[in-house]
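For this depiction, one protein chain was excluded, whereas all remaining protein chains were kept in their positions.
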Amino acid sequence: MITFALSMLLLATGASFVLGRRRVLAMVERPVDLQSLPGYYGWYTALWCLVPGFVVVLGWMGSAPWLLEGATLNASGIDLASRSEAEISLFMNNVKNLASGSIPSLPDDPALLAAAERYIELRGRGAAIASGFVALFAAAGFSYAFRRLRPNLAARNDVERVLRLTLMACSTLAVVITFGIVFSLLAETLQFFNRVSPIEFLFGTHWSPQTALRVDQVGSSGSFGAVPIFTGTLLITAIAMLVAVPIGLLSAIYMGFYASRRVRAVAKPLLEVLAGVPTVVYGFFAALAVGPVLRDVGSAIGLSVASESALAAGLIMGVMIIPFVSSLSDDAIAAVPDAMRNGSLGLGATESETIRSVILPAALPGIVNAFLLAASRAIGETMIVVMAAGLAANLTANPLEAVTTVTVQIVTLLTGDQEFDSAKTLSAFALGLVLFFVTLCLNLIALAVVRRFREEYE
Amino acid sequence: MQARLTGRNAAELRFRLYGLFAIGAAIATLGVLLFSIVGKGYTAFVQTEILLDVRFDAAAIGDLEDLEGEGRRAALQRADYGALLRESLREQFPDVEGRTAIRSLTALVSTGARAMLREKIADDPALLDRSVPLWLTADDEVDMLMKGQIARDVPESERRLSDVQLAWVDALEAEGRIRTVFNRTFLTAGDSREPELAGVWGALVGSFLTLAVALGVSFPIGVLTAVYLEEFAPKNRWTDLVEVNINNLAAVPSIVYGLLGLAVFLNILQLPRSAPLVGGLTLALMTLPTIIIAARSAILGVPPSIREAARGVGASPLQVVAHHVLPLALPGILTGTIIGMARALGETAPLLMVGMVAFIVDVPGSLTDAATVLPVQIFLWADSPERGFVEKVSGAILVLMTFLLLMNAGAIVMRQKFEKRW
Partner (left out) sequence: MLLAPSDSEAEVIVPEPSTEEFRPKMNATAVDVYYGDTHAVKKVDLPILEGDVTALIGPSGCGKSTLLRCFNRMNDAIAACRVEGEITLEGRSIFDAEIDVVELRARVGMVFQKPNPFPKSVYDNVAYGPRIHGIARKGPEMDAIVASSLERAGLWQEVKDRLQESGTALSGGQQQRLCIARAIAVDPEVILMDEPCSALDPIATAKIEELICELRGRFAIAIVTHNMQQAARVSQRTAFFHLGELVEYGRTEDIFTNPVQERTRDYITGRYG
């Protein structure tokens, strides 16, 4: 129905364009006598038709689900006060599923069937009314604009003003997304903190989010001490950085100062391929190839290595961020003025002495920026750890044991069928907020560092 | 002095070797990764088949002569193709007796073989009561055996195929009744619980629909944002805030976008779960910063003299952008967009959050159908216990990497073909 209303609106917009253009051309002898190009009068009329209609469509799309739900519940005659929120939302879900016909085998509850019928009826009526309003607003806008058409109307200026506003609105979306992230995470997190104290969450050392379905079951409360998750994340990130930083930095140095043209022509694209490999592929590789190999090697030398050890996930995550570190370090090194390097070489320093004592210190802010962004990437990386790291929240610093991470927990808590309002699912949002906040800080510091750095050399 | 110099030169050489070692290590890892995936994955593109003489017994299927349309379809649907299979297998191995023995005998053929028989008879009713030799898809265990994935020397209890079954397979092979052919199912079917019937087509279509939504939303918004920031935005605190925001969003972990999608698109806007529409919108938010940043640098690359020239003959600011700046910046913008889309194609985590992780057999037909995407399919198969899925995972990875390679190659070609013309 929405698609139908929208396509009718678009058709009407097209027609308005043609009509507006034609009308204004009929008013003058030569097109030159018009204040703007004829097409702009077409756009002027078209926009006056499209914008009011579109606003109605948006309003309808935003409010319809809520209005429909409320109206259906009221009409269904079930006693809202006696039922819990979860029951009502389950009921509504069943009604919707029935209405869309996606689940044919539901319990033959007469109230449910009646509500579904009512829902379908209301949905149809609502759509009809809304379509009527769309048509009305579009027609009103069109006739207003159509009557205002004159050869001296500054149509171009009006049209361009609208376009400029559109451009501006688009650019604010970036800010809207950030606020959207913060608010959606914050809202759920606050609900979570209503049930679990923030102190326990941030400082507790026991994590087992399994809440029982019924209150009288054992262990119904679950425990939400996130410290083992944070340490697990840090452990894996540290291993990844230990792999990626030296290899990435040395690669960048080698490419920048030593590699022949031919080596560079081969190695650079290969590093880019490494950057382009999807993380799910790395995860598969870590779980299937690296994990078992590490375990076998471990048992051969008498160490017990968990098959989902932090080491396997960390190593592969390190490989994943190598190209990231090397390309950012490369930029930082390339930004150091050649004069500095020549000065040092001219004094008789060897290339490596120059790099170590002149280039690297000068490029340090850029390199730090690379490390920070790489760390932020490693902390937020999901698929490798989901596939290769464990689920159990062990508080350990031993890389040979299995640990879990923030992202792994978010995925396990939120996939599969889960009721939405339990502490278990809400805790995922709290973890998400922590993740967002930490990576935000790292990114902002990195941005500030790189800005400083740029100012220095510009 | 001489000794010092020797020492310094040795240090120089060492440093150089470290660098060489670092690059070598990175590239070697890439090599091992690709090698192990190609090595495991190429067998996904072939499939073992077993030749059986099937007699389409009229007693088992019923009389099709006087049935038309719906009734005929129902009759075909009802017929007991398992019995047909059992009969033809027993003909092949007349000395097999007993229910369990017969069951393990039929287990050699894929459960999908029944559907094959149904299609055969539906296409050609003249086959009724005739015996025809047919190549039927083998069960994944037989397939694994033929591909050398099942070791014959381990104790029987640790094998999925019993000694008797091995003997049957050997007998079939000796008679030339086993062959391996190109696996069309893998490229044309949707997901399945049976490895030999599972394919990537459903996931590919899902990926395509999802990317289409992501592109349709993020490309226009991204380009318009870039135009505003480069051509119109006044330099003030608000613009600064927008800029910092975009740079930061480019580095936000993808799973956070998944949480945003879950909270906004599913819970507030009540859009359908698991649908390409929601997945695409989520990925659009994720790729938006990439596209904005690429578009801005492309727009910045258009020389200011072109803008002056256009303004000088009286083009309005928007005409300058629409007639001159955007056409010239387009190759750069498209290159950045392709790279962003390639990243979205390989993305998994945010889609798990919006429920695109369900087991879906049907190929999605619209933006609101439940669907999965290629990387998620890989994730799901990697989680499956069946041995047969290991090669499917690697095969699906090969398909995914092929697409990524094509997209990146496209971006490179675009960049070289349209590099600066002024």
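Here the chain labels run A and B in written order, and each chain numbers its own residues starting at 1.
The rule is simple: a residue touches a chain if its C-beta (ideal position, glycine included) is under 8 Å from a C-beta of that chain, and two chains touch if they have at least 3 such contacts.
Worth saying up front: this structure is predicted, and the values here are computed from it rather than measured.
Visitor: For the full complex, can you list every visible chain touched by the one that's not shown?
Guide: A, B
Visitor: From the listed residues A:154, A:275 or A:445, report the one that touches the chain absent from this view.
Guide: The missing chain is touched by A:154.
Visitor: Taking the full complex into account, find the residue in A:31, A:62 or A:269 that is in contact with the omitted chain.
Guide: Considering all chains, including the one not shown, the answer is A:31.
Visitor: Touching the hidden chain in the complete assembly: which of B:36, B:319 or B:368 does that?
Guide: Residue touching the absent chain, from the options given: B:319.
Visitor: I'm checking contacts with the chain that's been left out. Which of B:119, B:170, B:308 or B:362 qualifies?
Guide: From the options B:119, B:170, B:308 or B:362, the contact with the absent chain belongs to B:308.
Visitor: If the hidden chain were put back, which residues of chain A would touch it?
Guide: Considering the whole complex, chain A reaches the absent chain at 31-32, 34, 36-38, 154, 156-157.
Visitor: If the hidden chain were put back, which residues of chain B would touch it?
Guide: That gives, for chain B, the contact residues 234-235, 303, 305-317, 319, 323-324, 328, 421-422.
Quick note on the criterion: only the chains that are shown with their structure count from here on.
Visitor: What part of chain A is in contact with chain B in the complex they form?
Guide: 61-62, 65, 156, 160, 163-164, 166-168, 170-175, 177-178, 180-181, 184-185, 187-188, 246-251, 253-255, 258-259, 267, 270-274, 276-285, 287-289, 319, 322-323, 326, 350-353, 355-356, 373, 376-377, 379-383, 386-387, 407, 410-411, 414-415, 420, 428-429, 432, 435-436, 439-440, 443-444, 446-447
Visitor: So in the complex, which bits of chain B are touching chain A?
Guide: 8-9, 11-12, 15-16, 18-23, 25-27, 29-30, 32-33, 36-37, 220-221, 224-225, 227-229, 232-233, 241-242, 244-249, 251-257, 259-260, 262-264, 267, 269-270, 285, 288-289, 292, 316-318, 342, 345-349, 352-353, 355, 357, 375-376, 378-379, 382, 390, 393-394, 397, 400-401, 404, 408
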